[in-house]
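Quick one: the structure is below, questions incoming.
Heads up, one of the protein chains got dropped from this complex, but the rest are sitting where they should.
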Amino acid sequence: MNANPNGKPPLKVRLATTSLAGCFGCHMSLLDIDERLFELAGLAEFDRSPFTDIKQCGPCDIALIEGGVCNSENVHVLRELRANAKILVAVGACAINGGVPALRNRLKIGDILDKVYRDDSGEVHIPDDPELPASLDKIYPINEIVRIDYFLPGCPPSGDAIWKYLTDLILGRVPRLDHQLLHYD
Amino acid sequence: MTELLFNIDDLPVPFKPGQTILEAAKAAGVFVPHLCHHPRLKPHGGCKLCTVVVNGRTQSACTYKVAAGQEVDIDTPELNAMRRSLVQLLFIEGNHFCPTCEKTGACELQALGYEYEMLSPHFAEFYPADREVDASHPDVLIDRNRCIMCERCVRASRDIDGKNVFGIAGRGGKATLAINSPTGKLADSDFAVTDSAAHICPVGAILVKRNGFATPIGERAYDAHPISDSVNVCEIAEEAK
Partner (left out) sequence: MASLESALIPILAKYRGDPTALLQILREAQEALDWISPETEILVASALQIPLTQVKSVTQFYAHLYDHNRGKYRILFSDNITDRMAGSVALFERMQAHFGVEPGQTSADGLVSIDLTPCTGLCDHGAAMLVNSIAIGRLDAERIDEIAALVKARKPLAKWPAELFAIDDNIHREVTLTGIPYVPGSGLDAAIRLGRAGMFDEIKRAALRGRGGAGFPTATKIEGARNAPGVQKYIVCNADEGEPGTFKDRVLLTSFSTRVLEGMAIAAYAAGAAKGFIYLRSEYQYLRAKLQREIEEMRASGRLGVSIRGAPGFDFDVEIHMGAGAYICGEGTAQIESLEGKPGRPRVKPPSMVIRGYKGMPTIVDNVETLAHLTEIALEGGASFARRGTRASTGTKLLSVSGDCERPGVYEYEFGVTIGRVLHDCGAVAPIAVQVGGASGVLITPDEFSRKIAFEDVSTAGAFMIFGPDRDIFEVARNFAHFFAHESCGFCTPCRVGTTVQKNLMDKIAEGRGSRYEVNDLMRLTDFMRRTSHCGLGESAGNAVRDTWLKFRPAFERRLVPHDFAPQVDLDAALEPTRLATHRDDAAAHIPAEG
């Protein structure tokens, strides 16, 4: 990145990340950029993210969202990030089309809860603590819940793909993935 | 005799009388995307991926015959955008979860998604809940969640294998792959893993069992090269098996 003509430290973009109904694999893949993490630290600082443990997102430039939307909490988190980030990026298969969790979409959520919480004697004890997020009837891709600006597919997208896409965004290029980096698996 | 010519994207291309646009383009090494078409089968014209513009009008390259002097547009930004929309519609219509599909890496639908830089399916997902999986057959699995209604298996079973194992039942969005047996199960039909219909599916709807994820990532049909690198699309995927 170009040195700042005034000698001040370069302006960093503020980055948030979160995992909704995902497996954190996309976050692991972000860490797979290896030594480029140092370069990233020079370009960006993290707001709400598992890397910072910041619980509430403040105003930021880019938010990376992993995972689809499966419950009320996912909706709240997603809305919080949409309200604070200039650019929302759907990262990975689950955020983009529900992915593996969406395999439950062919079943009714009531039937699933009944089956999962039925004990050997046949009694059903579905947890009803208000602390627990309530499940939506289906898993939804995040673009069906809030406006999404960019999509970065992959399960997970490789570290190289994330690096290319993210640096394109940070440096003001149109993000594009060539054949080697574009994957749905 | 002078060579017969028509134009693809403003360049002259030779053809033989009776050839379709797709056949002539392929002979000249020009890629035309397609899903329902297969060189061993009669042209079908349903998937519309091969939509091209012929003298200003859209046509299906797989069924439309070439004529001398025809102006055919194939690789234009506008047509490619339409093809991306078609791939997106096919993705949202079924349950296409690439990471869990054994066909991933050798799937023609997926490869066309890459070809047209589809980053998301764009339209709201249908998430159909009534698509049946048929694992009854000892050697072959049918997962209708991934079926794209190209009817390659229907035609291959009828016209190559001489068996009529498959058919399409139902109308419009309710159409499904039907199996010719009293129970509707594949095991009760005269289907065999040696049938050409077992190996002709462009997606992961018909899979040979005990064969899953056999090819390492990086060596699968469309890992190294985009689908457009070869005009012999179907043959590549079949060789990869």
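Assorted remarks:
By letter and in written order, the chains are A and B; residue numbering begins at 1 in each of them.
Here is the rule we use: a residue touches a chain if its C-beta (ideal position, glycine included) is under 8 Å from a C-beta of that chain, and two chains touch if they have at least 3 such contacts.
As the structure is a computational prediction, the values presented were derived from the model and not from experiment.
In the whole complex the chain that is left out makes contact with A, B. Within the set B:Q19, B:T100, B:S136 or B:N164, the residue that contacts the chain not displayed is B:N164. Residue in contact with the omitted chain (choice from B:L5, B:M82, B:V208 or B:V231): B:M82. Interface residues of subunit B facing the missing partner chain: 43, 45-49, 51, 58, 60, 63, 65, 82, 85-86, 89-90, 92-93, 123-124, 126, 148-149, 164, 166-175, 178-182.
Subunit A meets the missing chain through residues 72, 75-76, 79, 108-110, 113-114, 126-128, 130-138, 140, 144-147.
The rule is simple: only the chains that are shown with their structure count from here on.
Centre-to-centre separation between subunit A and subunit B, using Cα means, comes to 32 Å. Residues of subunit B touching subunit A in their complex: 91, 95-101, 104-105, 110, 113-114, 117, 119-121, 124-125, 127-131, 217, 225-226.
Taken together, the subunit A residues at the contact with subunit B in this complex read 90, 93, 96-100, 102-103, 105-107, 138, 140-141, 143-144, 148, 150-153, 155, 176-177, 179, 182-185.
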